[in-house]
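Shown here: the complex without one of its protein chains, the others still in place.
On to chain A.
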């Protein structure tokens, strides 16, 4: 055997990865700087396929970065800025120590700053990439915009977050791209479809946060830094795609309308304009003032017959979407002061409704509660002092449920003091076999245009469904049991006969008319097939069997869970019925 001996770990996957500490040393950065760089540049550890090989034989838990990624970081201009900042801090400390205040002043004026524009461009080479990744940015900005302006992070950051989120919401209103809303115990989920991308974000409820101590706000602040930059650029582009002025300006007409008397009382001059924007009640100014929206008619292309169905389905979906967009058009809402104003105003305006609130709640209200043309007043209290006949007093859930159902739901279930129907998540898409809550079935029926059936019928249907499900599960077992039963019966007969024999009694010679055994051909066939399958499963290879068992286990668990939910529901309904009966009696 010739040639030099090959050394271990000098080729292959071991050379493709680098541990975190080595990466840090290579970049000559402190750990916080390295962390910040990773966050900004979107570098994350990779899990190697063969960890032991990469770890050079050791099994110690280490995080690995791709060597290419780290090399890529070497030439990052931001790194130089980090070092500059380090020097700046050192100088500043020195100046403080020497109490050279003028030097401190001068240094502070020249504090090194950096821009993240090129990083955004690099991480998201195309606009769609950026949109795809904007979920987290939105969540974070919405969270930061609710922070109190003390401690934790810079006031400018909070203000910027607020500004950007307001811009985003205004864009969603202007483009009418909101699709789904969900009121959860964590906050409000919104889903919008922007340029074909589904974007979901979560807005916390408007309460002050009790800041946990075990959270590193520096990490969050670094992310926010990146996200605000990203969101700003995305907003700019989105506004321009709709011919809107960026930074957003109110429509001239709307602005004149909004000019209230008590403007000074509400906010300072410098703040009142952003507040007006944040009120979400007025439309935005456009670059081209006569921006009549004209929906370009899609040309119908001659298609092959196979695609015809698809095309039809798509057209139908489009129609549905159009109707959903205009679901609140022509309705005039008034928000009482106890309902979440921003959320409701946002949702209602997204679907074409008009909305206003009490003048003292927020700037930007357009009409008063006394307006006779108001159709719906949204109230979240047990009773109202003064009610108008020509409007509905409904609870806020109605708005959200209507949006999710894509139709105007009957208002009766949402009146004041009425027990609300459950609020369902619009994000759940049930496949066959999954548990579907009966409320969802009702809504689906409404969507199909059916009239809500009597409740009892519904209940019965549900019961049937459940039974069927159960039947399917038990089928196999049943078969086996049946077989066993037959056998046992025969044996019993025989045993009796034998007993009689052994006792010396003469057998009762008596012919009893036999019963016809009806053979169900369908059932027989099924049984045969089931047996065949069972036998084939026995012949599976070990590996495949394992996989198969796993899949089947998952399936069975799903069914079990669905059954459990159904059973729970049934028990609940039963108790409800019993209660009703009691009250009747």
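Going forward, a residue touches a chain if its C-beta (ideal position, glycine included) is under 8 Å from a C-beta of that chain, and two chains touch if they have at least 3 such contacts; residues count from 1.
By our rule, contacts and distances are computed from a predicted model.
Considering only "AP3M2 protein", "Ribosome biogenesis protein BOP1", "Neuronal PAS domain protein 3" or "Eukaryotic translation initiation factor 6", the record for the omitted chain gives "Ribosome biogenesis protein BOP1", by its UniProt protein name.
Among A:92, A:361, A:445 or A:565, only A:565 touches the chain left out of the display.
The chain that is not drawn here is touched, among residues A:56, A:90, A:121 or A:253, by A:121. Within the set A:252, A:313 or A:428, the residue that contacts the chain not displayed is A:428. Here the missing chain is touched by one residue of A:35, A:286 or A:558, and it is A:35. Mapped onto chain A, the footprint of the missing chain covers residues 35, 38-39, 43-47, 49, 63-64, 66, 68-69, 72, 106, 109-110, 117, 120-122, 124-127, 130, 132-133, 135-136, 139-140, 143, 182-187, 189, 200, 204-205, 207-212, 214-216, 219-220, 223, 232-233, 235-237, 240, 246-247, 338-340, 380-381, 395-397, 419-420, 422-425, 427-428, 437-439, 483-484, 487, 491, 494, 498, 528, 531-542, 544, 547-548, 551-552, 555, 565-566, 568-569, 572.
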